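Read the structure below first, then the notes.
With one protein chain removed, the remaining protein chains of the complex are shown where they sit.
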Amino acid sequence: MSQPPKEVIKFEVNGRTVEVAVRPYDVLLDVLRNELDLIGTKRGCDQGSCGCCAIHMDGRPVLSCLTLAKWAAGKKITTIEGLANPEPHPLQTAFETCGATQCGFCTPGFIMSAKALLDRNAEPDEATIKEHISGNVCRCTGYLQIVEAVQKASEELLEKDRPHDASVVERNRQTHPAGR
Amino acid sequence: MTPPSWNVIGKPIPQVGSRQKVTGEALYTDDLRIPGTLVGKILRSPHASARIVRLDVSAALALPGVHAIVTGKDAPRPFGVLPISKDEPSMGIDRVRYVGEPVAGIAADDEWIAMEAMKLIHVEYLPTKPIDDAKQALAEVANAADKIHPGTKFGNNLHKMVEQHFGDLPKAFSESFHVAKGHFEYAGISHTFTEPMSAVAHFDRDGRLHIWSATQVPHYLHRAMSEVLGLPMSRIRVIRPNVGGGFGGKSDPFPHEMIASLLTMRCRRPVRITFDREEVFISHHGRHPSEIDVAVGCDKNGRLTGLDIDALIDGGAYGSFGVVTSYYNGVLAQGPYRIDNFKYRGRRAYTNKPMSGAMRGHGAVNTRYALELLFDECAEKVGIDPAEMRIQNALPAYTTTINDFRITSNGVVECIEKVRDASGWKDKRGKLPFGHGIGLACSFYISGSALPIHRTRTPQSTVHIKIDMDGGVTVHSMAAEIGQGSDTVLAQCVAEILGLDVSWIRVKTEDSDLAPIDLGSYSSRVTFMMGNAAIKAAENIREQLRKAACRMAGGEPTDWVFRDAKVINTVDPSKSMTYMEALDEALADNGALIASGWYQSPKLGGAYKGAGAGLSPTYSFGAYITELHVDTETGFVHLDKIWAAHDCGRALNPLAVKSQIIGCVHMGLGQVLMEQWDFNHRSKGNIRNPSLLDYPMLTAKEMPPVDVFIVESDDKEGPFGAKEAGEGPLLPILPSVGNAIYDAIGVRMRELPITPASILRALEAKKKGKS
Partner (left out) sequence: MILPPFTLHEPKTVDEAVALKTKFGKDADFVAGGTDLLCNYKYEINAKPHVISLGTVTELKSFDTTRIGAGALLDDVMTDSGMRRDLPVIPAAIGVISSHLLRQTGTVGGNLMVDTRCFWFNQSKFWRDSISGCLKSEGDACRVVWGAKECVAVYSGDLAPVLITLGASVTIAGPKGRRVVPLGEFYEHDGIKRHVLGEGELLVEIRIPTEARTWKASYRKLRTRESFDFPVLGVAVAAKVDGDLLLDAHVNLGAVHTTPLSRDGAISQFIGKRIDEATASEIGEAVADGLVIHNNTAMTPAYRRKMVAVFTKRCFLDVTGKRAVAETASR
């Protein structure tokens, strides 16, 4: 098979600017895992049907298994490794204390979905939480404790009165994951 | 009963290792980065049944970037998790028996090259007529060579047949007030853990083979690899990184583990094989597609008189755990009700499909569904509340069943009462408007198989503890943490005995070079067996600390209690010291403390053939109630609420028990309402839905609220009174849904999954008076 050449792209991942050589047909998931050693992002299906590979691209939760690596050029990527800062994010501790993680393989994806939700909506109701985590599947927990964990984190964040960043919401609206 | 006051036991602490999981630090097999690792790929058979006429890998081997290719001839010795059915080759040798069976393995620089190489391997097949299902497999085969496994003792494609009869069933039925009978059919289902199987193998320059694998049974893998690869066990090291769920689906040694090993032994570079989702379905070893005839008799007071079960299960191409499944479909119906006349026939057939094996609730789930539905039919005929009838028929604690199971602690009645009262059962059952219903069902499950798979006198679980001058407690065991929380149990048991909190404990359960043998995570054995071994080891090391305390401060060894990292003298508190002080003394002239503990289950059971199947040192019990409504126009079932009570002896960690129960509810709801391993004769032996899109597991949106009730019957032999909570809680959810559907619309659904279409068909049949 003749393979088109690699091209160096530059993007920000977890606050750090990186340059990597990627093939036009590499998906971001592979580049994160194999080139950048960001193995926290998981591959459960490679077909958009599990949510294990969810990351944020310019604040939006997207599936890295269906995102071409080249689309990341110039973007801000956040992976699960970027949430603890350095203390774990309240969502992360809530997943622990609520029993929302068992085998943990789905967990990074769920946390990324939940984080995007809380960035948009600091006080989501149960139905909204379920909607926002319904692009992720979990075979271990049965979801209820995940919902509980998101609620708990939301309460904790509200208590800390950390205003959620309105500009992020606005930016989310404007950028397209495949656009520059 | 006032529960004893413990420091760590009974506390809802987060899972050991959860910090790594939520931050993305946790390493799973595919996350390992060993320099020089090659990509391994498996060429698979496109035929369900065929002879391999020619296999030529030379062109593929010549492709630049290809480092090794192996085929069946490189490791002809078959393997299997059970010593009695070692029938699976690493790769098909002269024939293939299911679509997707491995035929060759390739190690290459990258995936693209491996894929390219796959296309260059030339295989000539002579397809033969496949056996599609278990019924077909019953037909006599004239020529033994035409059987899927020529060596079996049957004249057809049966793999195993078991028959048991206790009491006098014909007599019992003839004297019964009512005998409820039904033919039940079940689609096969899949574990669908989120982490695809993955194995990394490295044959190092010292000639030692290291394998990292997503497995529930490192020890069985260790044994099988030794046999297949012809290396002594001492030259193999099995490492189990974090495992992204198993549920029985990672509890066999697998061909890909052999293939990765063969490849690295050939090219001496680390080789990684990680499955895509389709390969996971192909290798699934899920719940057997089954047809089960069940008859339940009762007298006019609602006392059960007898139970007759005839199960035909579709085993697929190889044995896996199938011999055990063949027994479990019958014998695990021996509780929670007293049944004195019992007859069982179980047959497992070979077919040309990926094999079925063990899945959460192994063998018990399908029969349980039938039994509980027929139980409700009996209650209806007798005219008695099904909850009351269940209480009446419940086995007492500390008794023996007709097939010689020793029943110890038993909280089933308390479970029934809990969910009955919490759900408003009495005001709802039979009283909700048409379309709305409520249903109850119970469970009974083993807490570890009393008999180990291999005949050996080595204990079923061994735990080692080492404490050095830093005070940290290192605990070794090969018990496989697969997400169920066994590392947490291990840490809690040791911490409790030593009066420390869990942060002192370092659990090391990955590496066979370091940790002593535990048989693995199957049959719900780990908490019970490993927990007991851990307690023993910790007690042993505590003894050493006690002696040191006496040396330092005088007094008797019995004077000391361990709490809050202190060693407290109960007679003279002024003598108390810190844990570190006691440790310092204990280490003097001695060096690091070490201790070992083990568990071996007591000798149990009867003397008849098959008496070992289903024997367990103790059993778990449970009762669930489901409330739902049926959209009678579309046939969709909407779940309103579940009340779930489970007797786990003692909740060592209530948070973990709750998680297990809710997870079981989720998985069981999938089987009862939507999941099926879809075969179709036109798909030529292919699974029609080998993806997470087409094989539907419930999403958060389908999941109903669950009220969890933990019942603690305090098992006398369990670690701190505990028994299992990982599989039993799956059993009652399916029939509680089935019974609730009956309450809602008056039809007993005898085919799983219950699809909207099947509900409409049943309603129509009922309208025509055929139900």
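By written order: A and B. Residues from 1 in each chain.
What we mean here is this: contacts are C-beta pairs under 8 Å (C-beta built on N, C-alpha and C of every residue); 3 or more make two chains touch, one makes a residue touch a chain.
A quick note: this is a predicted structure, and the numbers were derived from the prediction, not measured.
K.L.:
Using the contact definition given at the top, list the shown chains touched by the missing chain.
P.N.:
Output: missing chain touches A, B.
K.L.:
Of the listed residues B:56, B:111 or B:204, which contacts the missing chain in the full complex?
P.N.:
That would be B:111, which touches the missing chain.
K.L.:
Out of B:302, B:690 or B:721, which is the one that touches the chain we can't see?
P.N.:
Of the listed residues, the one touching the omitted chain is B:690.
K.L.:
Looking at B:567, B:655, B:672 or B:698, which makes contact with the chain not pictured?
P.N.:
Once the missing chain is taken into account, the touching residue is B:698.
K.L.:
Which parts of subunit B are in contact with the chain that was left out?
P.N.:
Output for subunit B: 44, 46-47, 99-100, 111-112, 115, 276, 278, 631, 633-636, 674, 682-686, 688-690, 692-694, 696, 698-702, 755-757, 760.
K.L.:
Hey, which subunit A residues sit against the chain that's not shown?
P.N.:
Subunit A touches the missing chain through residues 1-4, 23-27, 46-49, 51, 54, 60-63, 66-68, 70-71, 113, 131-136, 173, 176-180.
In this text, only the chains that are shown with their structure count from here on.
K.L.:
List the centre-to-centre spacing of subunit A and subunit B in whole Å, with centres computed as mean CA coordinates.
P.N.:
Distance between chain centres: 31 Å.
K.L.:
Under the stated contact criterion, what part of subunit B meets subunit A in this complex?
P.N.:
Subunit B reaches subunit A through residues 12, 14-15, 17-28, 30-31, 33, 112, 116, 191-196, 242-247, 276-277, 482-485, 655-656, 658-659, 662-667, 691-693, 697, 699-701, 703, 705-706.
K.L.:
Could you list, by residue number, the parts of subunit A that touch subunit B in their complex?
P.N.:
1, 3, 33, 37-50, 52, 79-81, 83-84, 88, 91-93, 95-99, 101-108, 111, 129-131, 133-134, 136-147
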